[in-house]
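Notes for the one structure printed next.
One protein chain omitted, others in place.
Each chain carries a letter (A and B) given by its place in the written order, and its residues are counted from 1.
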Amino acid sequence: MSLAEFLSGINYFIAHLFGTGLPMAVFSILSAVIVLLLFAMPVGGFCTYLERKVAADFQERIGPNRVGPLGLLQFFSDGIKMFLKEDSISKNADRWIYNFAPSLVMAGSFGAFAAVPFSAYMIGADLDIGIFYAMALGSLVSLGVLLGAWSSDNKWSLIGGMRGAAQIVSYEIPLGIAVLSVITICGSMNMHTLVAQQAWPTAGGEGHFWNVFHNPFMIINFFIYFTAALAECNRTPFDLPEAESELVSGFNTEFSGMRFGLYALSEFADVILFACIATAIFLGGWHVPFFNLQSINLGLSIGELDLSPLIQSVLMIGVFLFKVSVLVFVVMWLRWTLPRLRVDQLMNLCWKYLIPISFFNLIGVAIWTWAFSGRSMLQLLGQLLGVY
Amino acid sequence: MAGLATHLPAYLIFSLVLFSFGLVAALARRSAIGIFMGVELMLNGAALNFVAFQALRKGVIANDNWLHGHIFSLFIIILAAIEAAVALAIVLRVFGTRQTIDADRSDELRG
Partner (left out) sequence: MTLADIFVAFCFLLGGAAAFFTAFHPNILYAAISLIGSLVAVAGLYGALGADFLAAAQLIIYVGGILIVILFAVMMSEDIYKRRFFEGAKKYIFPVLAAALVFGGLAKVTLDADWSVATKPDFEPTARAMGWALVGPYALVFQYVVVLLAGLIGAVIIARPATKMQKFTDDEGDN
C-alpha cells in the first residue's frame, strides 16, 4: 500500500481517538511533515559523509574515519556541532529575511520528495501532476538563495545570490523541456504511470523499457536533464554562487551553525531529489531488464495479509535506491573532476546551447512518438526480429 | 468554519480583499515596482475568482465539460509573466535615464 494509505490507516485510528476536526488536521499535517523529514534529513546528512569519503577517494586520502566504524557517524557529530554553534548574525543583516530564507530552500527541496515513486506501492502522494509538482517546488529554491544573499548585508554574498538565482531560473527551462519530452512519450504526468510504462517490453504488456533508451533524442535529453539538474542544485561545474575559492562561500557566507546546515542539507537533498526524479523518469525507476519485479509472488502471507507486495516493494526500493546512488556518485565525481564554469559561460551554455538543443529534442521526440505510435527502439527491434 | 472550503462567497470575498489591497498598493506606492506589485495582486484576485466559480458552480451550464475558469486563470498567469518582463525592462530603462523610479518625481517630460 502506498505511504498515504498507511498514514490514512493511522489517521483512521487517531480519528477514533480525537474525532475529526482540528486535532485530526494537525495530526495529518504533522505526520506528513515528520515522515518527509525522517527520510530526507538522514539521507541528506549521510550524503555529506558520502561526499567527504568520495572526495577523499578521488584525492587519494582517507577521509573521515574516526567517528564510528569507517567514520559512518561523522554526520551525526557534524549535526551536533552545527546545533551547538552560536547563532551569530551580522549587525546590519536583515533579521526577518535572514531567518526566513533557509526555510524557503528547505521547503523547496524536501517538499518535492512527496512525489518520488520509490516502489510501485510506495509514494508520498500519488498526484496526477506528480512531476510538475516536483518542478514547482524546485522553483522555491531560487527565492531562498536570493533572499538569503540579500539579507547577509555582504556585497559578495549578494553577487553570489544574484548569480545563483539567475542560474536556477535559467536552467529551469531546459530542465522543464527535457521533462516535457518524457511526458510527451508517456502521455501523463503521474509518477506511477511514468514508471510503470518503463517496464521490460513483453508480448502482451505495454512497457517500452527505460525512457533513456526510448529513442535517440531521449539519450540527449537525459544528458540535458542531468546538466540542468546540476545547475539547479548549484553543484560543480555550476557552483559559482557558492564558489569556495572566489566568493568566499558565495551566498551562504554569513550563515553559520544550523542555518548553514539547512542550506547544505537542502543542497544535498536537492541533488538526491533530482537523482530520484531522473531515475524515475529516465532510468526506469524500479524496473530491471528481463524481469518484472511485480510478478514475484512467493505465496508468503501472515494470516490473511499477503506479504508479496511487501517483498516486491523492498526489492523495488532496493533497485531504485541503487540507481539513485549511482547518479549521486556521478554528481560527486563531477564535483572533484571538472573545473568551475564562469558565469557568462554558464549563461551561454544554458541559453545558447541547452535551450535550442532541448527544443530540437522535444520536436524530435514528438515526431518519433507520432511516427512509431510511441514505441521505443527496443520494441521496434523486437518487432523487427519477430520476438513478439 | 465548517464547510468553508466549498463556501463560494468566502472565496469571492477573499479575492475582493486581494483586489482592494492591490488597488491601494497600485495607487499609493511611490516606486514603480510597488505599483507593479499592486497590479499583480489585482490580477491574482481576479484569477482566483475565475477558478472559484469554475470549481463551485459546476453544472450550471449543462453538458459543458470544459475548464473555462482554469484556462482563463492560466492565461492571466502567462500574461502576467510577460507583463513582468516588459515592466522590468521599462523600469531599468527609466532608472538608467532618470536615476530614479520614483513615480511621484518622474512627472516632467524631458527630451
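In this section, a residue touches a chain if its C-beta (ideal position, glycine included) is under 8 Å from a C-beta of that chain, and two chains touch if they have at least 3 such contacts.
The model shown is predicted, which means the values in this text are computed figures rather than measured ones.
Novice: So one chain is hidden, and I want to know which residue out of A:Ser142, A:Asn215 or A:Thr279 touches that hidden chain in the complete assembly.
Specialist: A:Ser142
Novice: Taking the full complex into account, what residues of chain B touch the chain not shown?
Specialist: Missing-chain contacts on chain B: residues 1-14, 16-25, 27-34, 36-38, 40-41, 44, 47-48, 51-52, 54-60, 65-68, 70-71, 73-75, 77-93, 95-97, 99-102.
Novice: For chain A, which residues reach the chain that was dropped from this view?
Specialist: Touch with the absent chain occurs at residues 20-22, 24-25, 28-29, 94, 96-97, 100, 127-129, 132-133, 135-140, 142-143, 146-147, 150, 158, 162, 165, 169, 172, 188-189.
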